[in-house]
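With one protein chain held back, the other chains of the complex are shown just where they sit.
On to chain A.
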Amino acid sequence: MVHWSAEEKQLIASVWGKVNVEECGAEALARLLIVYPWTQRFFDNFGNLSSPTAIIGNPKVRAHGKKVLTSFGDAIKNLDNLKVTYSKLSELHCDKLHVDPENFRLLGDILIIVLAAHFTKDFTPACQATWQKLVGVVAHALAHKYH
């Protein structure tokens, strides 16, 4: 089980409390699809992903980004119980969605950059370190049920 110090929990809560889940989620997913275009392979039914402008304006991308980041919020509420919390989601990503867990790491890194751009100097090295740990743990939990 992952240990979270009081300081780490503080850094996570204080950032998350100020995040607009819809905006942030949409931006993170859009950037994933733009920066790592091969990730578009999972979204054939999303319509127009032909350019950065198309991706950013795509309503399905926005909606799905919001869904993904909302789920991330569940992880934050269950930091001490992540593998169980994400058990079904992990099975889904393996058995139905067939997503290589490497993609969870890519999205995690993109999320960090979106947060950095939003919080600027408040996104201190300690803050980044905590959030890099968090996205790593979330990615690990999502991959846990893979077989």
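Assume a contact is a pair of C-beta atoms (placed from the backbone, for glycine too) under 8 Å apart; a residue touches a chain by one contact, two chains touch by 3 or more; residues count from 1.
Methods note: contacts and distances are computed from a predicted model.
A.B. asks: Can you work out the missing subunit's protein name as recorded in UniProt? Choose among "HBA protein", "Hexaprenyldihydroxybenzoate methyltransferase, mitochondrial", "AP-2 complex subunit alpha" or "Palmitoyltransferase".
C.D. replies: Checked against "HBA protein", "Hexaprenyldihydroxybenzoate methyltransferase, mitochondrial", "AP-2 complex subunit alpha" or "Palmitoyltransferase": the hidden chain maps to "HBA protein".
A.B. asks: Which of A:V35, A:V84 or A:L97 sits in contact with the chain that's absent?
C.D. replies: A:V35
A.B. asks: Which of A:V2, A:V21, A:V68 or A:A116 touches the chain that is not shown?
C.D. replies: Within the whole complex, the residue contacting the unshown chain is A:A116.
A.B. asks: Could I get the residues of chain A that touch the absent chain, sorted low to high?
C.D. replies: These residues of chain A touch the chain that is not shown: 30-31, 34-35, 52, 55-56, 109, 112-114, 116-121, 123, 125-126, 128-129, 132-133.
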